[in-house]
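Below is one structure; the comments refer to it alone.
Yeah, one chain of the complex is gone here, protein chain that is, but the others are all in their spots.
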Amino acid sequence: MTNTHAQEHSGEVGHVVPMGILVGVWLALMVLTYVTVVATKIDLGELNLWLAMLIAVIKASLVVLYFMHLRYDKPLNSLVFVGGLVFVALFLGIALTDSAEYQPDVIHQEALESLPTSNT
Amino acid sequence: MAIDEFAESMSLASAPSPSASFWLPPQGSTVAQGVDSVFYYIFWISLFFFALIVVLMVWFVFRYRRRPGHEAQQTATHSIGLELTWTIIPVIIVCTMFYKGFASFMDMAVPPANAYEIEVVGQKWSWNFIYPNGYIDSELHVPVDRDILLTMSSEDVIHSFFIPAFRVKKDVVPGRFTKLWFRATNPGEFLVFCTEYCGTQHSDMTTTCYVHPVGEFEKWLAKASNFLDQMTPAEGGKLLYQRRGCTQCHSVDGISGIGPSFKNLFGKSHLMTDGSTVTVDENYIRESILNPQKLIVAGYEAVMPTYAGRLTDREISAIIAYIKSITEGYSGDESVPEESSAPANEEAVGDKPGANANEGRQTNDE
Amino acid sequence: MTTISSSYDPVPELAHGNNYLTHTRGVLSWLFTLDHKRIGVMYLVGILGSFFLGGVFAVLVRTELLFQGEQVLTDDQYNQMFTLHGAVMTFLVIIPGIPAALGNFVLPIMLGAKDVAFPRLNLASFYLWTLGAIFFLAVLASGGLDTGWTFYTPYSIETNTAVIGATAGAFILGFSSILTGMNFIVSIHQLRPPGMTWFKMPLFLWALYATAIIQVLATPVLAITLLLLIAERTFQVGIFDPKLGGDPVLYQHFFWFYSHPAVYIMILPAMGVISELVSVFSRKHIFGYRFIAYSSIAIALFGFLVWGHHMFTSGQSNMMNMIFSALTFSVSIPSAIKVFNWLATMYKGSISLATPMCYALIFIFLFGIGGLTGLFLTTLATDIQLHDTYFVVAHFHYVMMGGTMIAFFGALHYWWPKMTGRMYSEMWGRLAAFLVFVGFNTTFFPQFVAGSQGMPRRYADYKEMYAGYHFVSSIGSYIMAVAFVIMACYLLHSLFRGRKAPANPWGANTLEWHCSSPPPHQNFDEQPAVGDCYDYSGLEYDTATDSYVPKSRTAVTT
Partner (left out) sequence: MAEETLTTAQSHGHGHGEHPPHLAHHFESPGQQFDACKFGMWIFLCTEVLMFSGLFCAYAVYRANHPEIFLYAHKYLDTNLGAINTAVLICSSFTMAWAVRAAQKGQQGLLIGLLALTLLGGFGFLGIKYIEYEHKFHKGLLPGAQYNPTVTPGDHGNGDKHAEMGDHELITSEHDAGNAHTAPPGAAPARHDEEPAVAPTGVKPTEQTGLEKTTLPQAAPPPAGRSMEHDHAHEHGMTGRPNNVHLFFGIYFAMTGLHGIHVLAGMAFIAWVLKRSIAGEFGPEYFTPVDLVGLYWHLVDLIWIFLFPLLYLIH
């Protein structure tokens, strides 16, 4: 991901993404959106969630690498972005583990909608 | 009656038992010994390192104080050996601390199988202990040398059940159960605190845990749970009024709090929020205990929790009798027991001043 | 590129009245300044004001607890006082404290730069801080806050005090913190002068860099937590409200994911200051530079793994209790490394007991107790007994007040000549430092014992057995209050009648001492030379000007 052609001269500072890549990424995103919507029709049980997440991650990385040209940028910027994701994963992971662990102790009240009549 | 007998059988001197130390209260449960050993293990290590740091610092400040003729010598500016030593040694020490704490926590965390279960319900500023036979008391009575499992839940906000002498503490969270177990080793009275901030009277939400000697507990429980038999319904009603949280909102001296006052209530007619007027009679009181949201006296909010399933019919009629008893000029069928008729009895009914702090305290007007 | 002067050039004397204070006149020139030095001074005034306000609440709390029963406050008022003391001190004083007030002033000059990377954003951070402070004052006026600074649900959902105002205030202060952090990270990455590699940077900048990482990564989670709490109160969303199926323990995870790293936002800059003070006042090169630098980063990263030790008794699962207890020990190691390295720096030095060094020594003493008592709270068995008791109150006051605020006052005295161009009176400085030390220990050491004996936290009244501890503690708090009043007096006095400060009164070698006191508007005319900032051999004490000047050129041994 090195910045291939250095732009130190005071003119162009950023990297220009070729038009072909832009349109290509756009089409890929539209197709992937269609795919993820269609994918819910097939019942894969638990896998559906992970498939949807996989497609979302692919779309997201396309946007980040090409539309946000992280691929042509200084590696420091991608370090910041990926670093943030690591902490997001840490937060979600521990919150999920803990809430799953103490879930048996949670009391399930009656449904909110059906107000119980007084039951002496 | 319970407290007198309890005091006699105990002949307890109030001096803390020998196992109390400068840092920690007397040891009242099986895990206390383990916790204290971990505490003092960490204490002595910390004291050693703290003394090391302070002595070195003071010595350096004095020995190398800035004075004419004394120049700072350029020593090495880093040494891997030194750095590694004061990294690895603390890591080892800290691992031992973790293990000792973890081992002692394991005994605390896993309740033994056939423990004696008591259910605890925390609510804004008082505790309710529900014994296996359904008797509800605002103080915790347990037999000595028996595993006790408390299954705790809260009615409103987060509270925390803490007995310093037993070294046990667990939050009481609304919407779920939390468990805490202990095994009291010596009979006596132990303070119980609420240690999670829960509002105005958080500091008054204390009660007492009475540890009965062998054989005494069953006798106490039997006597306490059918207290209605030993007293007139009005007195039983008064005890329920004090114990079951009515005091938080309903006063008995005529001043209206969150709820209307019970004084001179019986037979009066009140304007309701929905415009109708209702005379206060048996089934109105019974109805507003079981389904309080239906009829609300004008000028009050509908905040009363339902007591359905938490008061037996006999207890409700006792409360009704009590309300009648504090209505002047009510020549109902029961004889109105004057205040002075059975003070001893009155006294014995667990109204130990101070121990049950919420009994006397009226919530000031919100 | 600009010419680089040799590192021991005499400091260019400024034509009288051409420093950053007198560069432009008038209130507007201050309110709309982009100069990091003026923004730092404005922050300093705001933070010291908030510290005074928080102190008033603290004295009220201690006066109420002087004796059993009700003295000056009802239960409700007491609950509001300790809540406001906590909220003002954490959000308004100690989180922005060293980074925003002193960091803003010193960081660009230490980098030899003209300003931080985003000056406008820096001013925006200050106004966000001011807006947050206004929200807190509005809360104070409109009925206070009685939830504790932690806003635990469901109590914070059902109480009728101004929770929304306070959470909105904290939300805005969070952004001020994020933007300051971002500013510092970009400045340290982009604005380092040629020759100042990462390991030639002063350790104070390493500490600010580590702090900025936490500010940027942790504060957003506080933002969403407070937003959800506001949503709970206005629209009863039910995510944290057990009556609607929500989970209050999940709120605690959300809250502490920010609030534990926040305590490292508080302590890391203080450690950075101590590294500077100990080295300068012992005339010794800092010992173990890389280990101190790496330990700052280590504390910042480990700080994110350990928040669960606030929840050992909250109903958190036993498995997570054990994992968090083990992980929390990892944070104590870098702190220990720092303390040992400071001691090694003092070894064979020439230690002067100027006021900043007095505060550095007090820091090592108090932070020693604070850090070691943390071990009791990390170990599972003892935390069950000690959690939510006065032991915890004493622990975090030893680390926050005894650690961060003592270092803040040390840094304030250290950079006072540079910021104001005036010297303060050493005698009064040392007296106030001693009084703070005595008052602090009298206040908080008894609380350790009360706490381990079972005295719960946030109690408006207490049982007979704890009366002695509370009495001594309240007396101690009055001694500390007196000490701070003395400090305020002699610092204000020095503003007007203090001796004129020389460029380098302490003989330090970081770049801010290479420009005049107070520094010119643009800090440096040309890029200053970057040497080893802990090498004091090139400076000698000049009795005439009572300051350190570069050794005469012939004797310079490079």
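Chains: A, B and C, in written order; residue numbering restarts at 1 for each.
The rule we apply is simple: a contact is a pair of C-beta atoms (placed from the backbone, for glycine too) under 8 Å apart; a residue touches a chain by one contact, two chains touch by 3 or more.
The model shown is predicted, which means the values in this text are computed figures rather than measured ones.
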Hidden-chain contact residue, picked from the options C:Thr219, C:Thr373 or C:Ser547: C:Thr219
Hidden partner chain, touching residue among C:Leu191, C:Ile323, C:Leu353 or C:Val438: C:Leu191
Positions on subunit C where the hidden chain makes contact: 113-115, 117-121, 123-125, 128, 142, 157-165, 167-168, 171-172, 175, 178-179, 182-183, 185-186, 189-191, 216-221, 223-228, 230-239, 241-247, 250, 254
Subunit A residues that touch the omitted chain in the full complex: 7-8, 10-14, 16-17, 19, 22-23, 25-26, 29-30, 33-34, 36-37, 39-40, 43-44, 48-49, 52-53, 55-56, 59-60, 63-64, 66-68, 73-74, 76-77, 80-81, 83-85, 87-88, 91-92, 95-96, 99-100, 103-116
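Convention: only the chains that are shown with their structure count from here on.
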A-C or B-C - the one linked by more C-beta pairs in contact: B-C
Averaged-CA centre spacing for the pair subunit C and subunit A, given as whole angstrom: 36
Of all residues in subunit B, the ones touching two or more other chains: 175-176, 178
Multi-chain contact sites of subunit A, meaning residues that touch two or more partners: 102, 105-106, 109
Contacting residues of subunit A [partner subunit B, same complex]: 102, 105-107, 109, 118-120
Residues of subunit B defined as touching subunit C within the complex: 22-25, 34-35, 38-39, 42-43, 45-46, 49-50, 53-54, 56-57, 60-61, 64-66, 70-79, 82-83, 86-87, 90-91, 94-95, 97-98, 100-102, 104-105, 108-110, 156-158, 160, 162, 164-165, 167-171, 173-176, 178, 191, 193-204, 206
Residues of subunit C defined as touching subunit B within the complex: 75-76, 79, 146-148, 152, 154-155, 158-159, 242-243, 245-249, 282-291, 313-315, 318, 321-322, 325-326, 329, 332-333, 336-337, 339-341, 343-344, 346-353, 361, 364-365, 368-369, 372-373, 375-376, 378-385, 387-389, 449, 452-454, 456-463, 534, 536-537
